[in-house]
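To start, I am sharing the structure in question, which I have written as structure tokens.
What you see is the complex with one protein chain gone and the rest in place.
Letters A and B name the chains as they come in the text, with residue numbers starting at 1 for each one.
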Amino acid sequence: MMRTKVAWFTLVVLAGSLLFAALSIPFGDPAMSDMDDYFIAHGQEQTGANNIVTSIVFDFRAFDTLGEACVLFTAVFGVSVLFRLRKKGEDYEYE
Amino acid sequence: MSDSLSKIIRTTADVMFLFITVFGFYIVLHGHLTPGGGFQGGAVIATGFILLIVAYKLEDFLGWFQKRTFQNCEMSGLVLFIGTALAAIPLGYLFFMNFLNGTGGLFGQAVPFGINPGFLNTAGTIPIMNIAVGIEVLGGLSIIILYMTTGIRSHEEGE
Partner (left out) sequence: MIDNLPFLVVAITILLGLYTLLLKKDLIKIIMGISLIESGVNLFLITLGYRWDSIAPIFTGAPSLAMVMPTVQALTLTSIVIGVATLALLLSMVMIIYRYYRTTDVREVSKLQG
């Protein structure tokens, strides 16, 4: 089957590139860490929180968290629309 | 699906629900001191509610907790989160400014910099936002599982 062959070809190419990348990245020694060093050095005095991850999530990058809360709200909204209560005999219209 | 599970499981769920809830609120409240935070703690508390949903009949669970309770939990969490962020603007700061830190009031104790044993009354608005997000995630995850369980049941009763 053509589709299966294309899928296997894509998979093999991706496997090669991913394994090459996995073997060539140096582990345990990140190259660019200026921002994180700044957070570790100054995060506690600027936010007062001992947990630097929390101070990033809720202070430095709080807009990110706001968007994430909105995503969670949207998911709940979507699930509640999908499983809304129907009257007896009411059905989906898909034709 | 409409039957509840055996008495052993129900009793275990009863006992474990208290500990799971207390542990979740501990994680939420100590989010600025120890590993954890609003999301993780809220997920732990939601796990307690999901344990009750699984162990008991759905009608029993809906007799104890209304769907509206969880919806209100989520709404109030989101409103508290955005309200805390917006409260900085009338006080003359920017959006999401940590205006309570170091003022000496609520959550405003000055923190000793560097390694310290951890004090609960620090970190300004971060604990408030932790609590807000914890309440929101609690309501959100519980209501997702509740709706999905309702969907399974209405599916099994047939169209």
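By our rule, a contact is a pair of C-beta atoms (placed from the backbone, for glycine too) under 8 Å apart; a residue touches a chain by one contact, two chains touch by 3 or more.
Every value quoted in this text rests on a predicted model; they were computed, and no experiment measured them.
Engineer: Which of these touches the unseen chain: B:F39, B:Y56, B:F81 or B:F107?
Structural biologist: B:F39
Engineer: With the full complex in mind, choose from B:I53, B:M129 or B:I144 the residue touching the hidden chain.
Structural biologist: The single option touching the absent chain is B:I144.
Engineer: Going by the touch rule given at the top, which residues of subunit A touch the chain that is not shown?
Structural biologist: These residues touch the chain not displayed: 4, 7-8, 10-11, 14-15, 18-19, 21-23, 25, 27-30, 33, 35-36, 39-40, 43-44, 50-53, 56-57, 61, 64-65, 68, 71-72, 74-76, 78-79, 82-83, 92, 94-95.
Engineer: Given the full complex, what residues of subunit B touch the hidden partner chain?
Structural biologist: 33-35, 37, 39, 43, 114-118, 137, 141, 144, 147-148, 151-152, 155, 159
Just so we're on the same page, only the chains that are shown with their structure count from here on.
Engineer: Which residues of subunit A touch subunit B in the complex?
Structural biologist: 44-51, 53-55, 57-59, 62-63, 65-66, 69, 72-73, 75-76, 79-80, 82-83, 86, 91
Engineer: Residues of subunit B touching subunit A in their complex?
Structural biologist: Touching subunit A from subunit B are residues 31-38, 74, 78, 81-82, 85, 96, 98, 101-102, 110-111, 113-114, 116, 118, 122-126, 129-130, 133, 136-137, 140, 143-144, 147-148, 150-151, 154, 159.
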